[in-house]
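First comes the structure, then the notes that go with it.
A protein chain is absent from this complex, but the other protein chains hold their places.
This part shows chain A:
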Amino acid sequence: MRGLFNTLLANRKAAIGAAIVALFILVALAAPLVAPFDINQRVASPHEAPSAEHVMGATRMGRDVLSQTIHGTQTSLIVGFAAGLLVTVLGTAIGVTAGYFGGKVDEVLNLFTNISLVIPNLPLMLVLAAFIGQTGPFVIALIIGLTSWGWGARVTRAQTLSLRQRDYILAAEMLGEPAWRIITFELLPNLISIIGFNFIGSVLYSVITEATMEFLGLGDPMVVSWGTMLYHAQSTSALQVGAWWEMAAPCLALVLFGSGLSLINFAVDEIANPRLRTLRVPAKVLAALTNRTSNQGGRA
């Protein structure tokens, strides 16, 4: 575990990504302390442009956009991490169970995984949210978690299937170890990089999906999050009256946080699959290939 952590930090992409994500988590934790204004107070004139006092301008209601973005980080991150965790736990549990037990269990679980992958996610979530009616951040996290586990389950299952053939798993089975022990102590530790990859990707996906659902008006408009900020900006025609900062602030937060997470994921991918590393000396074959390409001009 510590080895993995050190490798991650040694990778420049991962280090930058981790720094960005850590900054957002800090901002979320310290939101009431770092936000310059009370988000429920009218502190500026409507649609006030960015200035030294209001760095990211003000909304139509005269509320400070920067302070809202900072407070919104809390909701967006909580929903992102909660939904991401739910997606990962469900995906891992279903994938490992299907891959380890095989047979009928695998057939049924795999069928449901594949079905969940071909039903369009966002429309399904919107339909669920529409029927539930009042959807606060908690319900949104639940909806995302319950509808989006398919991809993780598929990847985990594939990896479990290949691990299952290894000798040490067979040995453990011969020793009569119970299935739950083999899964928790033999399989899961070897799946950690896939689970981590899945978790980071799911958090990113959840943050974006939450913002999208709230932008479409399916969230609780009283909650301050990046998504509801976009919703209010849209419903007060902020762009049309030139108050681009109301959209820009939550968008920038979304993109920055997303970039941080995908940098980490990209690095995890490189570490897990050394062939993808760009800075390492390529394999012999590739060296031969590049030599050949540069020599060819002379020969022809």
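The rule is simple: a residue touches a chain if its C-beta (ideal position, glycine included) is under 8 Å from a C-beta of that chain, and two chains touch if they have at least 3 such contacts; residues count from 1.
Please note the rule applied: contacts and distances are computed from a predicted model.
As stated in its UniProt record, the chain not included in the shown complex is "ABC transporter permease", which appears among "Hydrogenase expression/formation protein HypD", "Cytochrome P450", "ABC transporter permease" or "Xanthine dehydrogenase family protein molybdopterin-binding subunit". In the complete complex, the hidden chain is touched by one of A:S193, A:T236 or A:S262, namely A:S262.
The residue from A:M56, A:I182, A:I195 or A:A211 that touches the chain not shown here is A:A211.
Annotation for chain A: contacts to the undisplayed chain at residues 111-112, 114-115, 117-124, 126-128, 130-133, 204, 208, 211-212, 215-218, 230, 239-240, 242, 244, 247, 251, 254-255, 258-259, 261-263, 266, 269, 273, 275-276, 278-279, 282-283, 285-286, 288-289, 292-293, 296.
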